[in-house]
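One chain of protein is taken out of this complex; the other chains stay put.
Per-chain residue numbering starts at 1, and chain names A, B and C are given in the order in which the chains are listed.
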Amino acid sequence: MRVLYFAWVRERIGTGEEEVEPPAGVHTLADLAIWLRDRSAGHAEALADITRLRGAIDQRFVALDAEIGAAREVALFPPVTGG
Amino acid sequence: MRVLYFAWVRERIGTGEEEVEPPAGVHTLADLAIWLRDRSAGHAEALADITRLRGAIDQRFVALDAEIGAAREVALFPPVTGG
Amino acid sequence: MIRVSVDPAPIEVASELAALEAHGAGAIASFTGIVRGDDGVTCLELEHYPGMTEAALCDIAEQAVARWSLLSAVIVHRIGPMSPGERIVFIGTAAQHRHAALDACSFLIDRLKTDAPFWKREVTDRSPRWVAARADDDQAASRWTRSADRPA
Partner (left out) sequence: MIRVSVDPAPIEVASELAALEAHGAGAIASFTGIVRGDDGVTCLELEHYPGMTEAALCDIAEQAVARWSLLSAVIVHRIGPMSPGERIVFIGTAAQHRHAALDACSFLIDRLKTDAPFWKREVTDRSPRWVAARADDDQAASRWTRSADRPA
């Protein structure tokens, strides 16, 4: 599964994209974010506070408690600030 | 006193502007319109229905029952349709 | 800054917007009215009340600037004959925030419809006809009335 990061999440993690294979216990985006913390100090810092994160599954905004299911692409990022 | 006419009021009267000296009994714009009806067949037709007219005194919109007072310029016209 | 223009020349939208943007605002809104060729209209003629028209437009522009703290408000209205597809009116506002710019733009076009002395005459294959005023324009203008706006 591909995970994308944007804005300060991307900066702190140090990459905008990585391939991961989460274990069976990871069901939701929030589960994924918590599991990803162990990958590096940058991940731990970027994903420390779940309430500051928003997410998308297969390019659609979803709540962090959404089930990842068979998604091919998920994304974690701060609240959007366009316009 | 100068009276201006616009749109179909002007067309029916046949002029856009005339000088008039209304008698003492003419107090309001409505009084003026009724008094002006006697000037020509065009005036009579244009000013026949007071409810279809709007007016201005010294270039400010007013109701037809507004007092003319010492106005130098009054105007009679249909409801506006700009924009 | 307020700019009001009542002119038979075609309306140049690009230069009006460029001037609005020059005020350093974060938000620019605009409304452009285009002459429609509905019902066989081949030409639209705009009559106005010289002097009073400009004063009325300045008055509503000043109201908008005060009410929404605009950096600029522009009203350009064409007069005389014009063809379907041509611009008849342009409204532009510059503000720090988007809702101020957009709401002021709505206010200005609504108020212009009822508070400025213009009259439209449509030329068709048949005899020309003066356009009738619309009751819903009065309703649209009145939605902006607040107690503070009413004359004493």
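Simple rule for what comes next: a contact is a pair of C-beta atoms (placed from the backbone, for glycine too) under 8 Å apart; a residue touches a chain by one contact, two chains touch by 3 or more.
Model, not experiment: these values are computed from the prediction.
Contacts of the undisplayed chain with the visible chains, over the whole complex, involve A, C. Seen from chain C, the chain kept out of the figure touches residues 13-14, 17, 21, 24-37, 85, 87, 96, 98-99, 101-102, 105-106, 109-110, 140. Although one chain is not displayed, chain A still touches it through residues 4, 6-8, 10, 56, 59-61, 75, 77-83.
The rule is short, and it goes like this: only the chains that are shown with their structure count from here on.
Mean C-alpha positions place chain A and chain C at a centre distance of 49 Å.
Annotation: 26 Å between the Cα-based centres of chain B and chain C.
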